[in-house]
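One structure, as structure tokens, below. Some questions next.
Not every chain is included here, but those present sit where they belong.
Chains: A and B, in written order; residue numbering restarts at 1 for each.
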Amino acid sequence: MLNVALLGAGRIGQVHARSMIANKDSRLVAVADVMAEAARTLAASVGAEARSVEDILADASIDAVLIATSTDTHSDLIERATAAGKAVLCEKPVDLSLERALRCQAAVAGSGKPVMIGFNRRFDPNFAALKGALDAGEIGRPELLSITSFDPAPPPVSYIKVSGGLFRDMMIHDFDMACWIMGGAPAKVTAVGSSIVDPEIGAAGDVDTAAVTLSWDDGRIAVIKNSRRAGYGYDQRVELLGSKGLLSARNVLENTVEKITTNGASSAKPVYFFLERYMRAYEAEWTAFVASLASGGTVPVTLRDGIAALALAEAATQSAKSGEAVAVTPQMLGA
Amino acid sequence: MLNVALLGAGRIGQVHARSMIANKDSRLVAVADVMAEAARTLAASVGAEARSVEDILADASIDAVLIATSTDTHSDLIERATAAGKAVLCEKPVDLSLERALRCQAAVAGSGKPVMIGFNRRFDPNFAALKGALDAGEIGRPELLSITSFDPAPPPVSYIKVSGGLFRDMMIHDFDMACWIMGGAPAKVTAVGSSIVDPEIGAAGDVDTAAVTLSWDDGRIAVIKNSRRAGYGYDQRVELLGSKGLLSARNVLENTVEKITTNGASSAKPVYFFLERYMRAYEAEWTAFVASLASGGTVPVTLRDGIAALALAEAATQSAKSGEAVAVTPQMLGA
């Protein structure tokens, strides 16, 4: 039985809390939040204590923490928690600054404590089935990957201003998916972006629609398409052409009903809310973290993976500005 | 807050227990089972007490019971629980004997207590969406209904011998679906059945494959197809032709991945286990029961509905033997 604490009692912290209490091999004993009231409310509903971060890190009976605080605190908390001997599962991204994330990596290296980054999509049953089929050799070697990732509606412009931009905030998931599926980071990044959904987003210095091409030295190519606004739902698809066939993971729909009338056939939309799509992925993510600690194995998504995704986001941001392909160097990818 | 008790701690009782503790408006306070150990284990895992049925019925603080015991005890327990002033949610079928179920209905009539029958499929989000579209007039008036309901694998022959037969045990769900969708019981039943899946089932006096046609006096027709063994999964579909179009509810698949190779395109099977398909339905069923008690409204599936399904099962059993259409009389349908 693993004693665990949750740092951050906001929306995503509440999501994780559900998985933490459902898991039979972990016990959620404490919740911390800068908003004391939020910590208290969440703690009460899950039978845990509201405590300060300091308290939690100082408590030797706590084995691991899940960091679900604001992004600017991630690196600090990862460093402090590992220094205090805790295993860590930290929400993505590691940091908005690649440089800071690399320093974090250096700092935790000595601790020997596992740090897992919360790229939940790897644990979606559909994407996991696609990856499993690829690894089983069902379509030969991968050649051309395509990731479509559209949000239903853009966040407020106020959020966008502090988000680090579409590449670091939204496409970071897809960069991780690409590295995971292809088995490593690409050599080059070419990006095109625009703010066609909402000119306010452009005025805030960001893009809302983007296409990024990743290329590997052996000729493999990946294309990622992002839009901040699909309108109809949360559109999350992956398609991979291999030397012996094509794999695709389609959307999860609201229901299975089809109607045919003189106006045509109609069926359900993709689910709209990210939790409808990914709740099972969050559960599986937590299960995988707990299982890796129990077995003493490697966590399935490493800090290095988190840094690779961040490096690609950085490269894409540059390429979208310069119009030139940006090389991904070993330095950018960390230790 | 509703205080509730669970009678029956077997497989289906355990399923219901999950929904009961997840619901914020009900508190599961007691569990009973003829196997005292089963009651204790389940009670412990959900924070309830293991008690006897007598104790539970005598406890005035308990508002409602969920009956998930063996079928032959349903009528008795419904009568005793309502007499003791409890609201009841009872698993299907009401009874294997239509005559006994009709007596049960007469007995509870005076109690004024609500009795809901657990036809969980009405609460499946897909079938509910189909019914909602019909009720919204999206395909005009219903004309020709088709229900496909195949189990992945037959139960042991020992079970079949005490099951009441395919029409009472398995197709009972589909009879209820047909009455629910069409808005009332049909006038006639025509049934054909055979034991082609397993001759042992035939030797036990039952069929494993059947097609039943229901017809209403206004010309509406429903066709139900059952097989005890689809092999590939739990195949549960509904299709309805209306005067202005067609509605269909397709299967729930294991995942959304598709593969295309020189061998063709392949995708996931329907989910295999009934809980994968209907867990959300069980949750919604319990929620609806609790909500109807809270509002003082009618339960969404009545004892009369349970009797109608049983009457159709009886008629189908007769028709499959005689080769003749069997009329459904008001007497068979109860009060």
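FYI, a residue touches a chain if its C-beta (ideal position, glycine included) is under 8 Å from a C-beta of that chain, and two chains touch if they have at least 3 such contacts.
A quick note: this is a predicted structure, and the numbers were derived from the prediction, not measured.
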(request) Quick one: how many copies does the complete complex have, if 2 are shown in place? (result) 4
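Here, only the chains that are shown with their structure count from here on.
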(request) Averaged over CA atoms, how far is the centre of subunit A from the centre of subunit B? Could you give it in whole Å? (result) 41
(message) Going by the contact rule set out above, which residues of subunit A touch subunit B in the complex?
(response) 125-126, 129-130, 133, 138-139, 244-252, 254-262, 268
